[in-house]
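I have a structure here, written as structure tokens, and I will follow up with some questions on it.
A single protein chain has been omitted; all remaining protein chains appear in their positions.
Naming follows writing order (A, B and C), and every chain is counted from residue 1.
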Amino acid sequence: MLQIEWAEMHMPVVARFIRERFEQEKPLKDVRVGATLHVTKETAALVRTLVAGGAEVRLAASNPLSTQDEVAAALARHDGVEVCAWRGMSEDEYFSCIRWVAKWEPNIVIDDGGDLHATLHKEYPDVAGRVWGGTEETTTGVIRLRAMEKEGVLRYPAIAVNDAKTKTMFDNRYGTGQSTIDGILRATNILLAGKIVVVAGYGWVGRGIANRARGMGARVIVTEVDPIKALEAVMDGFDVMPMMEAARRGDVFITATGNKKVIRREHIEVMKDGAILANAGHFNVEIWVPDLEEMAVSKRVIRPNVTEYRLPDGRRIYLLAEGRLVNLVAAEGHPSEVMDMSFANQALSAEYLVKNRGKLEPRLYMVPREVDEEVARLKLRALGIEIDRLTEEQKEYLSSWQL
Amino acid sequence: MLQIEWAEMHMPVVARFIRERFEQEKPLKDVRVGATLHVTKETAALVRTLVAGGAEVRLAASNPLSTQDEVAAALARHDGVEVCAWRGMSEDEYFSCIRWVAKWEPNIVIDDGGDLHATLHKEYPDVAGRVWGGTEETTTGVIRLRAMEKEGVLRYPAIAVNDAKTKTMFDNRYGTGQSTIDGILRATNILLAGKIVVVAGYGWVGRGIANRARGMGARVIVTEVDPIKALEAVMDGFDVMPMMEAARRGDVFITATGNKKVIRREHIEVMKDGAILANAGHFNVEIWVPDLEEMAVSKRVIRPNVTEYRLPDGRRIYLLAEGRLVNLVAAEGHPSEVMDMSFANQALSAEYLVKNRGKLEPRLYMVPREVDEEVARLKLRALGIEIDRLTEEQKEYLSSWQL
Amino acid sequence: MLQIEWAEMHMPVVARFIRERFEQEKPLKDVRVGATLHVTKETAALVRTLVAGGAEVRLAASNPLSTQDEVAAALARHDGVEVCAWRGMSEDEYFSCIRWVAKWEPNIVIDDGGDLHATLHKEYPDVAGRVWGGTEETTTGVIRLRAMEKEGVLRYPAIAVNDAKTKTMFDNRYGTGQSTIDGILRATNILLAGKIVVVAGYGWVGRGIANRARGMGARVIVTEVDPIKALEAVMDGFDVMPMMEAARRGDVFITATGNKKVIRREHIEVMKDGAILANAGHFNVEIWVPDLEEMAVSKRVIRPNVTEYRLPDGRRIYLLAEGRLVNLVAAEGHPSEVMDMSFANQALSAEYLVKNRGKLEPRLYMVPREVDEEVARLKLRALGIEIDRLTEEQKEYLSSWQL
Partner (left out) sequence: MLQIEWAEMHMPVVARFIRERFEQEKPLKDVRVGATLHVTKETAALVRTLVAGGAEVRLAASNPLSTQDEVAAALARHDGVEVCAWRGMSEDEYFSCIRWVAKWEPNIVIDDGGDLHATLHKEYPDVAGRVWGGTEETTTGVIRLRAMEKEGVLRYPAIAVNDAKTKTMFDNRYGTGQSTIDGILRATNILLAGKIVVVAGYGWVGRGIANRARGMGARVIVTEVDPIKALEAVMDGFDVMPMMEAARRGDVFITATGNKKVIRREHIEVMKDGAILANAGHFNVEIWVPDLEEMAVSKRVIRPNVTEYRLPDGRRIYLLAEGRLVNLVAAEGHPSEVMDMSFANQALSAEYLVKNRGKLEPRLYMVPREVDEEVARLKLRALGIEIDRLTEEQKEYLSSWQL
């Protein structure tokens, strides 16, 4: 399939370097890997590498709207992967697919958002108890796992792939930064130069979006609840203010907080006619759509992925992608190059969990430093970039305190 | 039609401020306006404003691939405009449409690229002799008109709308800057961060693209033939080198010179496997496709608007949009906000040509300063931005040299 | 003198390429060149190149505070140049020096600010009538010359060196951009990151300052009176608003308009405690110091070049460099590299005026295009940067309209 071929060309770490080793070493031989991921061409590259490593794979969608149907078909047809995913599935269908993965009794679970982990723990506690280990792709999912760990209910070791440096920094910052802008442009084709863009949240995702929006000529306002991040945004040259004040000024609003009701009735009430709302966070709860639905006197789709809500006073508010992830729904999600790093961490973490089966506690683990650095090294190799190495004298200097 | 409605909402200068005045004053009453323009939703907004001013309009496509068919249909159906344009027309069909406009004996001609002006002068000199005046939207067209003026063959006064400050600076720089990036992302979905992007030409278009590419995290190399522009690029922090050297380094190449064969056999021969070529100049001659066709051992479309050429040594070169304008073919062309300024200059220049019928010589004219400033003022009003005014004392100070 | 040596190393165009040719060709042999310039190490490099070309030179200061006394001494002692300039001269002394140049009956006059041109025309009209030609370094001086031309009183041809592309773009934008920031940092040592910097005027100087301030992490507000420039600032991502509104928000204010009373009583009245005022325009009239003097209840110098004005309500306003050019008074003015380009235009323009003695009218002329391009070419050579050249086929393409 051409799309997957195109993706794999831009994913040399997963689709070339790691896959070649997996094919030889078969580190996942006969391992059942149950995955909930956005079913995209990049995910295909990961799944094929897992299969190359010997795994059996069941794949469910991690979002009802993000599936690329041709990819799902190609995986099923050519790679022998069982897939439960189609674009536009209902909420019920979405969870049935997740249950279908859970009931299969996977050894390793790979999740994106935490719905698979949550379903396993809530509905299939026995299965969860037999899982060797899991990984989690997103901030949101990691927050949920951390809560589970804290409550003492987590039943298997889980690796926070999301927190790998080569994942968070690159995926969240550079990937979501670009693809969110891309999604907004595809949906609206507006000119960003001169617009006021309000970015809610200054974590890695928010930082990436704020920088890219500025890079396209927008004036950017950041909102935050964390004083340290707020101060960092100020020092990076952004305006920082409460959402209540930003709401009056913004032309485009982008949420990236991992929290709910970040944009709600009180904010919408003071927005300008024509304001555009987009969400870059995992769940469609950051922009509180029920408020918009209640407030509106009429509603229509004016362009694909652009819904116009007309308010009683005549103002029009435009919601992109129904408040779901704008980069996935209105564009193609992360560029393949970014998923290459993220999924390299997934593949190597899955291998790590298999190798260390039984040795890990039911806790949330960081991606091992050596995995993280290996991913960076492979990526630099793919880019043809060389870097310096410490001399022996320098190594000694760094490790000595008696100068 | 919803698309036109969306465009007009983002074109307050043309579709609100000027149109309202035109409706009252009818400055183009019974004037035959023959136009060759990209048939897009924004062009629809301009045409409807011309019609509101009393004009009869015939519209032909200015590019065989850029027509949005629904827009053409909507204009014909709802606005009584005669349109000769469809997506994917042949070179022959393209020129027949231009001739169909010329033969109609327009009073005012609006052109984008200069094919209408050239056709009138070469094939319909008598008609050209009766034209009241013309306007030209692009750098390329202005270069051609200037050559005609220099050779003494120009038969009617022509206004270089392209050179209006509120056109060149905004359309070429901000519009093409953003939409070229947008076109490349839609066509390829590659990650720009970390890529080496080579921009050929540091005119307004090249500047815009170079800045936006940097804004997305790319490392940017500029090539130029003009020493002053080259030096400016250096001072703006870009690497500058001959194309022969840049060809070895680039991941993505974007031409924006207005010249031909800017990327040719000798450059392609040294490019990296996977290099991506895109054109942002008016004609599809900047990347010399015949060289690529000759060099390749095979060719296939790997994604919409992405053609893969495989060279004898196995390297793959990706040509976007067949070397045509990538922002028009692979994306939606300029954002409406930009076309608003450009087309405001068109509408007010057409009005100016009608008002000054018979008073102008067959020369190339600048957009009158008052038109230019009026466009800026209307745009600022639309943005809700106020600026300072000179006090009487300050005006006096500026006009006095005896301090 | 080491300072001049350092400057000349960073001025290869004036101090190496042009000087070597002047030494051989002596194009200024026995020409009396009267100059009013900031007496700095870079001016020394220019003067020595003029002398190398055969000229006799009289040099007066173009600003009472900008003279580097050691440079004045070195020029007089080692290069046989007559100099009338010392740091801290009075207004009277300043004008006596200008008169001392005028009375000498120079053949060529080089001015910076227009005081020499004005004095010649007002007080020495006969001498002015015999001058072969003049040049002008600054925007302010060019405005004054243009007013003189318009009133029909200009008595000799004058070249607007300020308007050369290789001068305006580089000197005004990159030079003043950097050195204004430098002057503010030396005077105050404040952190720019996170501060709100208000830049009055978005001409080349204002653009340069706004970009550099943003590059240091500041949030930048631009004020303008020209709608086109205001719109450009918006599209470049800056906030634009009237000074009355910006005055309430700014931490640092920088004037760069060429106009007077840009910051005045009404603005100072609403500023924050601790606001810092700096001027980057030629004359110390942009920040209206008399208003500040009248409003203050006390005044003291808190650091070199920082004067604190305490207002009746306790707020403290800090005026840098007494409202004079902050980059010259608090720092070292333009970096040598920039003056290299500006003074290359001066040297070549002086040569041009001598060569074309008697052939030019008493008008304001642009720097000839070939001079401008020659300066750029020499600078690129100095930087070791090569650029592309048009092929014959490309040249033909560009000059042809019949494609």
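The definition used in the following text is that a contact is a pair of C-beta atoms (placed from the backbone, for glycine too) under 8 Å apart; a residue touches a chain by one contact, two chains touch by 3 or more.
From a predicted model like this one, the values you see are computed outputs, not experimental measurements.
The chain that is not drawn here is touched, among residues A:Ala73, A:Ala147 or A:Met366, by A:Ala147. Summary of contacts with the chain left out: across A:Val240, A:Ile254 or A:Ala296, the touching residue is A:Val240. Contact residues of chain A toward the unshown chain are 114, 118, 122, 143-145, 147-148, 151, 165-166, 169-170, 173-174, 223-228, 230-232, 234-235, 240-243, 258-261, 283, 285, 372-373, 376-377, 379-380, 383, 385-391, 393-394, 397-403.
Within the complete assembly, residues 193-194, 214, 217-219, 231, 234-239 of chain B touch the chain that is not shown.
In the full complex, chain C touches the hidden chain at residues 2-3, 5-6, 9-10, 174-175, 177-178, 181-182, 185-186, 189-194, 211-212, 214-217, 274, 302-303, 306, 316, 331-332, 334-338, 383.
Keep this in mind: only the chains that are shown with their structure count from here on.
Per-chain Cα centroids separate chain B from chain C by 36 Å. A separation of 52 Å divides the Cα centre of chain A from that of chain C. Residue numbers of chain A whose C-beta contacts span two or more other chains: 193-194, 214, 217.
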